[in-house]
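One protein chain is absent from this view; the other protein chains keep their places.
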């Protein structure tokens, strides 16, 4: 006869205090993400899953997070986030649930003159929560590396201008589907130049001259992106950050804007 | 005669949009921190400094952050955070200012039986801001590595119990000085055992048996710390996080509580 | 008529000095890896590619690394490493070439008692080179997280024993194919216990008791793995490292053995 193992998690805890979030962190897991041109794209995610825990229960049943994840294996896309959260609340008898999914996303990009194609990688993330009143909230994050050329350096120097790789982070909450690809296009259009994995000499000439003709402070970039997101429609709120890996300094410079849209 | 270099930062930007935060990030810099037993302790910090920027100015003058930092060189302690922020607002003509300072902090600790002394390192941080209405807010963060032994594993197994290193993060906002040392003591008292850099065999026996006698879920730890912080006094709000580097899994488990104190 | 852009890389450099390695680093790229049970497994790699550069050429043509990579897109497995290196030497007119490919690898694993299945992730790598005399060398690396329970802590304590997550790294050079799965099995058999993503209570009891019955120092683990690799056959050389994330300390303990096999 099987031994009955006691369920310590169900005991009453020493201190009856509600816990905001309890769960599992940094699970490496293969998922699929909707892709504007190729239907779905397989990738490898880092996933964290949390629920709330009422003061009267000592512990949550951590293994259930994995059982839920495994049920949807190979088919974890942004479309099932809400039902995943509902399952988490049900299986773990929780009042609220949260999930964070970070992953690299690949886009085939053409070099500006030669037209040669190559893959570019963008770190992305989906973040979703269901709260006590069953309100579902979701936002996504896209990190877009770009080139920014300093307007001050260009203006005051007889020739040349310092420029550098910048990471622009955009977080968007929207009720309707917005393609990752469209946000990347919007961001790249606001920087001195997009980045490419593969550039031939004629492309490098084009990128260099374009960047020199389009100098941007870190402040200019976040403002121009904010201006365009304000006009994008379908957005509830957004946050824009940009961090320049300054080529003349050993530290970075940074700017950010966070806004609630009236639309 | 010296050339007059134009001040591109003072131009009117294309888009008149306020920027929430603009500044410099991840500056490595030697500082001093107040130490409960040794007056001050020299350490190496990672510093970020931000101000707000009104929509009408194109850029901030990033070099001034360094001029301010260098003025206080060797004497940057938590006591001067407010005046640093005031200088930032003044020099950069800003409506608000923020500073983040992260650093390792060392405490000499005695092994529990042999009494042998050794240094333990704790990652800490000071975070301060001055807002548009001149309200000064400040909190500090302490990361305390501890040992946690699983109550469920102990209960259901005939012998042994899995245990692991955990990182507990406590953030505290208080109007009065609270010593880093006191928060570390409080946290270590709520875990299965503190960690030590140097343990002789008799100490290792003590730590092993103590941890076995004091099993703690990640949920128990954050609750017990919250319970004690509620009774600590002088605290406006706190946040407690704990992350167990599970010895039976390749992922971590996590719990957190955030509270505003009525005191 | 198209402008002729000068090829600066082909100029004679200021200093006629041979360069050992020149290339591209940390390219994030989707690849496929041979899988013992499922034929191939898609994953996301970090790739670095290098060639040597004779003293008489000023620079290498970095874009060609990407052209070669893109030619094999979606079909980059360990079987084509040699031909990739040959292409690199040909296209870049180089005397030697090297490639490094790091990626997460997933295995479906059954919990020891309940038999519940879940995915476990292992960080792996392929490293290959072709030298001036056309000698092809290749090794692979597997990182296996395991649980180790301290024999000293168990022996001197009346009950319990500290245990922790350990990362074992094995690098193997072999002329014949060795499955990643087989090395993972070998390593997990030498530790106090394997790790699992999903454990039910009966599994947790089993893992806890098994680990207590099988205590292992970091030294025991690398010796036992070395002993088994010595008997594995088909191996030219290997290197074993193990790093324990000590649950009683804030630092790690480490051991390593490197050997050339006579077989």
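Residue numbering begins at 1 within each chain, and the chains themselves are lettered A, B and C in the order written.
Everything that follows uses one rule, which is that a residue touches a chain if its C-beta (ideal position, glycine included) is under 8 Å from a C-beta of that chain, and two chains touch if they have at least 3 such contacts.
Here the structure is a predicted model, which is why all the values come from computation and not from measurement.
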Absent-chain contact - pick from A:30, A:125 or A:145: A:145
Residue among B:15, B:43 or B:95 that touches the chain left out of view: B:43
Option from B:16, B:40, B:67 or B:90 whose C-beta touches the chain left out: B:67
For chain C, residues in touch with the removed chain: 5-6, 8-9, 13-15, 17-28, 48, 50, 53, 58-60, 62, 151-152, 155-156, 217-220, 222-224, 226-227, 243, 250-258
For chain A, residues in touch with the removed chain: 120-121, 145, 147, 149, 152-153, 156-165, 193, 195-197, 199, 201, 204-205, 207-209, 211-212, 245-251
Absent chain, residues of chain B that touch it: 5, 7, 27-30, 42-44, 63, 66-67, 70, 73, 104, 106, 116-119, 121, 197-202, 205
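Note that only the chains that are shown with their structure count from here on.
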Arrangement of touching chains [line / ring / star / complete / other]: complete
Rounded Å distance between chain A and chain B, as computed from the means of their C-alpha atoms: 25
Residues of chain A touching at least two other chains: 5, 27-28
